[in-house]
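Once you've had a glance at the structure underneath, I'll fire off some questions.
A single protein chain has been removed from this complex, and every other one stays in its place.
What follows is chain A.
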Amino acid sequence: MLDFPRWKTISISLILALGVLMAIPSLLPAGAAKYYPSFLPQEKINLGLDLQGGSHILLEGDPKDVAAQRLQNMEETVRAAMRSAKPRIGIGDISREGGKLSFLVRDVSQVDAARELILPLTSGAGLTGQRDWDIEVRDTSRIVLTPTEAGLTQALDQAMETATEVVRKRIDEMGTREPTIIRQGDNRIVVQVPGLDDPQALKDLLGQTAELEFKLVDQAASPEDIAAGRAPVGSEIVPYPTNPAGGTPIAVRRLGGIRGDKLTNAQASFDPQTNEPVVSITFDRDGGARFARLTQENVNKPFAIILDGEVLSAPNINEPILGGSAQISGSFTTESANQLAIALRSGALPVELKVVEERSVGPDLGTESIQLGLIAGGIGTLAVLAFMIITYGRFGVYADIALVLNILLILGIMALMNATLTLPGIAGFVLTIGAAVDANVLINERIREERKNGRRIIQAIEVGYTEASRAIFDANITNVIAAVLLFLFGSGPVRGFAVVLMIGIVTSVWTAVYVTRMFVALWLKRERPRELNI
C-alpha cells in the first residue's frame, strides 16, 4: 500500500487534469466563453432537445413508393428505347401489374433484338455485377422484367440518400440553426432542430414531395367520362381541388409534358396584375428550350401545372413562353408560395416522406427542466458528499474529492465525444454518483471490518481495497451490460441516459478505486498514522 509508484501518481494526475480541462468549456457561462483561451479544448456538451427545446421528427419513406417510381421510369426507358431502335420495334399491351413490367413485342422476329436492347438497361450500377432486373421471355413474344431484390434495395438506398440531401437543403433554406439530419435504418431520416417552437412549418415543408409537372389538358375528354373515372386513351385523370368549375378533376395527356426538375431558381412573388402570391420559376437551358417548344406548339390550349399529383392551375397558353421563366399561380397564400419556392429550389424528393414520430419541447419547459434538474442534482450530490464525510471522516473526504473529479471527468469525456445530455441523462448522472459512492462505501466498510478483526492499519487498508474491488468489478460489469443494451435498444433521450451511464460507470470505478487509493497511499506515506479513524 505504501509503495504507490511515482509514475502512477503522475499519470493519474495527468488524466484527471486533462478531464477537468475538457470539462471547463461546458461549465463556462455563455458570457465568459470569449475570455477562454483558444488553444485549449473547445468542445462542449450538447444539450438534448428535452433540455433546450426543439423538434425531433422521424421521417419514413415508403419502399413501395420507390418501387413504383422505378417501375414507371423503366417503362418510359423501355418505350424510348423501342421507339428509337432501328428498325423501330413495335410493342403493346404494356402492364405494370404485380410490380413487374411486361409487354408484347408485336413482331415475333424482333423479340431477340428487343431483348438485346433492354439487357444493358437492366444491369446493376454497382461493381458487383448483380442485375437490377431479371429479363424473361414468355409465350415467345412477351418480355417480362422483374426487379431483383438487390436492385430494389439499391434503389431504396439511393432514394433515401437523395431524400436526406433534399431534406438538408430545405431545412437550410428555412434558416434554422444547427439542424441534425441523419439517415436511420433502411428507409428513415431523423431530423432534429433545436430551438424550434413551431414544427408545423417544418413538417409541411418536408411533407411536400415537390414534384412539379406541366402537362397538356385533354380537351377531348367528356365531363361524364371524367366523373366516372374513365380516362381517354393516353390520358390520365388528375384531381384539381381548386378547379373554378367546382373542384372537379380534369384529364391530362400522359406524355409530351415536361417535369419541373430542370429549374435553376424559384422565388415567391406577387402577380403584378392580380396581386396574388405566385411562384416564379426559371428553367435551366435544356428545360427552357423544352418549355418553349411545348408552349410554341400548343398556343391557345390549356396546360395543367401539377404539383405532387394535384393540379394547381390550368391556364391557357396565350403566347409562346420563350424566355425560360414562368409563373405558377394556384390559390397560394404568401406562406405556401414561399414554401413551394423553397421546395422547388431544393429539388423534388425521390420518395414521399411521412412523419412517423414527432417530439417537440417548448423552450420554456426545457429551461425549467434543466434548472430543476440541476438544482435537484446539486442538492442530492451535496447531501451525499456531507453524508460521506460524517460517516468516514478522512476517507469520506477522499471519496468526495474523487467524486467531484469523477463528475468533471464525465463532463469532459462527454464534451470530447460531443455527446448529448438529456433529462434522463441528468438522472443517469445522479445514479453514477450513487455507484461511485457505493464503491467507496464497500471499500471503507471492508477496511472497518478488517480493523475490527485486528489487522494492522496498512494491512487493513490493503485488504480492504483488494477484497472490495472484486465485488465492485462484478457489480459494475453487470451495470455496463444493462447500459449497453439500453443504448442498443433505446431511442432518443433514453440513449442519452445510457451514454452517461456507460461513461459514468467506467470513470466511477476508476476514480473510486484508483484515485482514492492514490490519496490514501500518499497520506499513509506522509503521516505514518498510528490510529485509523474510520
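One rule holds for everything that comes next: a contact is a pair of C-beta atoms (placed from the backbone, for glycine too) under 8 Å apart; a residue touches a chain by one contact, two chains touch by 3 or more; residues count from 1.
Quick note on the criterion: contacts and distances are computed from a predicted model.
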When you check the chain that is not on display against UniProt, which of "Glycine cleavage system H protein", "Exodeoxyribonuclease 7 large subunit", "Protein-export membrane protein SecF" or "Energy-coupling factor transporter transmembrane component T" does it turn out to be? "Protein-export membrane protein SecF"
Chain not shown: contacting residue from A:Ser313, A:Thr420, A:Asn479 or A:Thr516: A:Asn479
From A:Ile12, A:Val111, A:Leu423 or A:Ala521, the answer for touching the chain not displayed is A:Leu423
The listed residue (A:Ile182, A:Val356 or A:Met417) that touches the chain absent from the view is A:Val356
Those residues of chain A which, in the complete complex, touch the missing chain: 3, 50, 58, 60, 199-200, 203, 207, 354-362, 364-365, 368-369, 372-373, 375-377, 379-381, 383-384, 387-388, 390-393, 423-424, 427-428, 430-431, 433-435, 437-438, 441-442, 445, 448-449, 452, 458-459, 462-463, 466-467, 470-471, 474-475, 477-479, 481-483, 485-486, 488-494, 497-498, 501, 533-534
